[in-house]
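Here the complex is missing a single protein chain, while all its other protein chains stay put.
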Amino acid sequence: MKGMTIIVKTITKFLSPLIILFGVYIVLHGHLTPGGGFPGGVMIASCFILLTLAYGKEVAYKKLKRSTSSVIESLGVLIFLILALLGIFMGGYFFLNFLPLGHPLKIISAGIIPLCYIGVGLEVAGAIFAVFLALVLFKAGEEKEKPQ
Amino acid sequence: MNLIPLFIAVPLGVAFILALLGKFKEVVSDLLAALSTLSLAILSFVLIGQLKTHGIFVYTVGKWTPPWGINLVLDGLSLLMLIIINTVAFLVIIYSVSYMKKFTAKSRYYALFLLMLAGMNGVVLTGDFFNLFVFSEIAAISSYALVAFGVEAEELEASFKYMVMGSIASILILFSVGLLYGLTGSLNMADVGRMIQGRRNVLLSFSMTLFLAGFGLKAAVIPFHAWLPDAHPSAPAPISAMLSGVLIKALGVYALMRIFFNVFGMGLQLYWTFMILGCVSMIGGGLLALRQEDLKRLLAYSSISQIGYIILGLGCGNYWGIMGALFHLLNHASFKSLLFLNSGAVEYSTGTRKLEKMGGLSKVMPVTGATSTIASLSISGIPPFNGFWSKLFIIIGLIQAGHFVLAVITILASVLTLAYYLRMQRYAFFGKLREGLEKIKEAPLLMSFSMIVLAIICLGVGILFYPVMKIVLEPAVEVLQEGIRYSSLVLGG
Partner (left out) sequence: MIFFLCFVIFLIGLYCVIVKKNILKIVIGIAIMEYAVNLFLILLGYRWEGVPAIVTETVTQARFVDPLPQALVLTAIVISIATLALMVSLCIRIHQRYKTFDITKIRRLKG
């Protein structure tokens, strides 16, 4: 799959950091504004998908390997699970909100929920990009593993 | 009692750790998977004692009390399902350590398997409707991927059919959960049960119908069974054992029991619906199994028939009927998994699944032949194996409720089961050894270990049925017989 024209490549070069920044903003403000882990993760993944589409498969595959996105996905879920299990040690119940709750409407508030959203955002971004790569890189005759 | 969320958290965590560590040596992933399922199986047995002293246990996740928060409920029925699921999962993992050697991506297989286990544990433990939907989806999506694991043409076609029908079922379930939320304003099972007692309007009946269709499809009762004869034979043998032995019960039959007995409350129409569905499944599955030439397809149709027994027993409504149905659920998990593992061993050694190409295998594969004979005798209901007791209890329950015609049909279906299993045994294991099959060796050690343990369970539960009944099954039957008092137990206690 070759890349697109030079106009698309230039605009992508300018826009992709902004898209990632917007995705990270949505993930971090999940407890204040609509959004949270899932939409933010999808936005970060779509930025990487845009890079793959604009620059062609070979160039993008050298920079964003599929194994890296699998590792990020697993790490995201493990962060989420460890936070949930820590609730047992700190308070006695699974998933207990054990960090201080703070004042409402400030960014550092609501206990473990922003941290959970970071884990979920990493996981969704890794998963969707891995699925995209698995679907795109499949060609008859090429060695493929099953998409996750 | 902080051990309850471990049933969901441990398989989920180990699945993703295995996805990370998949590149290392194979032994690491084998050991991790086996150890985690062994610990869960032991934990479920430990909880029997704790449940006896404590009674029904409601675990509030995150200290949010019901009805606002999600709660995990451990009562007799959940404990019975947990024991069945985790024990069969441990034995199947031991089996698949040596069966799956020919596949390359073994760590991904374990990851998907553990995800399916986490989903099933979540379904039987949860006390909340939307949580039930989410865990049911986790288990179902993992099973779609596992059915298509070795990417041959037939497996992909079977998985596609299974996936389309399973997705339609899930959408129907979500529709019904939304309808219940709109009618009552709550998602907690106990809360909804308390609010809809005694009220009957058209929308509630519509919601009940949608649940029956959705979970009935996952349980493979006869109008909704069309995916099962394609999906269960095409999967790798350990996955067929898990799907047929555990998944259709945990996702389908358990959800039907919990929703209809404890939340909606059973009435005369619902009892008759269950009985008719069960009777049709029993006979339809049995008749269709008579003319099968493929070994695993015969076992798949037999699963439909045995699930019909369970639903028929549930439809009786009295003590012996429900006791027989739950006992048959436990028995079917053990002998159907054993039969599928046997067929996997036969396929591993001979390379074929067609009955006409086999013959006299018990001379070269003594362990497989012996365990297969034990399983076939159990499923046909021959004493002293366990199938005899469960079918006897279902027939006693039917006679006590006054449905003599259905009792006679049940006995005839039992004879039908004996017929096709004897046919399978004669073609596959007894008789003269076929010409090309002399050089076959017995199945490897780990596969034989799982099969022998399951055969011992069949024989042991058959002989020691009275302690098993009193310790494990009676609390479960009590839960179902209490019916809608479940809600006051969960919310009040």
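Brief remarks on what is shown
As written, the chain order gives the labels A and B, with residue 1 at the start of each chain.
Criterion: a residue touches a chain if its C-beta (ideal position, glycine included) is under 8 Å from a C-beta of that chain, and two chains touch if they have at least 3 such contacts.
Just so it is clear, the model here is predicted, and its values are computed rather than measured.
Among B:Leu40, B:Val61, B:Ala148 or B:Leu339, the one in contact with the hidden chain is B:Ala148. Within subunit B, the residues in touch with the undisplayed chain are 130, 134, 137, 141, 144-145, 148, 151-154, 156-160, 163-164, 167-168, 170-171, 174-175, 178, 181-182, 187, 229-230, 234, 292, 294, 297.
Contact residues of subunit A toward the unshown chain are 33-34, 36, 38, 104-105, 124, 128, 131, 134-135, 138, 140, 146-147.
As a convention for this text, only the chains that are shown with their structure count from here on.
Averaging Cα coordinates per chain places subunit A and subunit B 35 Å apart. Interface of subunit B with subunit A (complex): residues 2, 5, 9, 12-13, 16-17, 19-20, 59-63, 105, 108, 145, 148-149, 151. By the touch criterion stated above, subunit A contacts subunit B in their complex at residues 70-71, 73-75, 77-78, 81, 84-85, 87-88, 91-97, 145-146, 148.
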